[in-house]
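Excluded from the complex is one protein chain; the other protein chains are retained at their positions.
Entry: chain A
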Amino acid sequence: MKTFSVLRSPAVRDSLGIGVAVGAAGLAFGTAAVAAELSPAQAVFLSLFMFTGASQFALVGVIAGGGNLVAGALGALLLGARNTLYGLRLADVLGYRGTRRALAAHGVIDETTAVTLIQPDRASARTAFMTTYLVLGGFWVTTTLVGALATDRVDDIDAFGLDAVGPAIFLGLLWPRLREGGPRTWLIAGLGAGLALATTPFLPPGVPVLLAASAALLVFAGADDRSRGPEGEDHVEQGTSAGGTRSEEGRS
């Protein structure tokens, strides 16, 4: 009866739910990858090893647009950098060291972080992390393969509306952030979109998206929604290379 008691634990229940739901989106990735003329093997490789959805879609999107691979790779890495932040928050919660840490690192993504951080203690955090990681990962890779193989047999990708899948997925990722964010969140998103759109005719595909990342510098402009004083943290020098950035002076 051990199986049943494990399935009843909230950590496992949360993990299974989110794992199945998001893992199914791998279908869309397999489709998008093959539509961009990757082979099914390449699509599965990305889901297995890159294993961070937004970056995968971004890279494949640039390849589909006939874009520069370096720009595509940089865009994917920039998007993947948020996983670094998740890792920082998870490090103490999970308390893994050595080999286990190196293995767990592969599973640090949006969903595993969200499920892990709401657990009350280390034991359930570890259970939640591993369950979400394995369930979601398993589904993600499998459905990528299914989507890729199915799309490989389709002649006219556009007839199935698959070109609308990419924007829909990014909207799905952006939406919760917009809903919870304030005016500045909308401003950053709007500026990012505007920058990318305005520079698309002049720059190689992939580069406008990289350029749009500079819209994030708006977080440094003004000081209206600063919640607490920046006392005592002087480890990171804010770059002031981008014009118009008012970084906080007098604190290092």
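Observations, loosely collected:
One rule holds in what follows: a residue touches a chain if its C-beta (ideal position, glycine included) is under 8 Å from a C-beta of that chain, and two chains touch if they have at least 3 such contacts; residues count from 1.
Following the convention adopted for this analysis, contacts and distances are computed from a predicted model.
Only one of "endopeptidase La", "Teichoic acids export ATP-binding protein TagH", "ABC transporter permease" or "AzlD domain-containing protein" fits the UniProt record of the hidden chain, and that name is "AzlD domain-containing protein". When the full complex is taken into account, the listed residue touching the unshown chain is A:A54, out of A:V12, A:V34 or A:A54. Set against the missing chain, the residues A:V12, A:I63, A:M130 or A:L145 yield one that touches it, A:I63.
One chain is missing from the display, and on chain A it is touched by residues 21-22, 24-25, 28, 38, 42, 45-46, 49-52, 54-55, 57-59, 61, 63, 65-66, 69-70, 72-73, 75-92, 94, 96, 101-102, 104-106, 108-109, 158-175, 177, 181, 185, 188-193, 195-197, 200-205, 208-209, 212-220, 226-228, 230, 233, 235-236, 238, 248.
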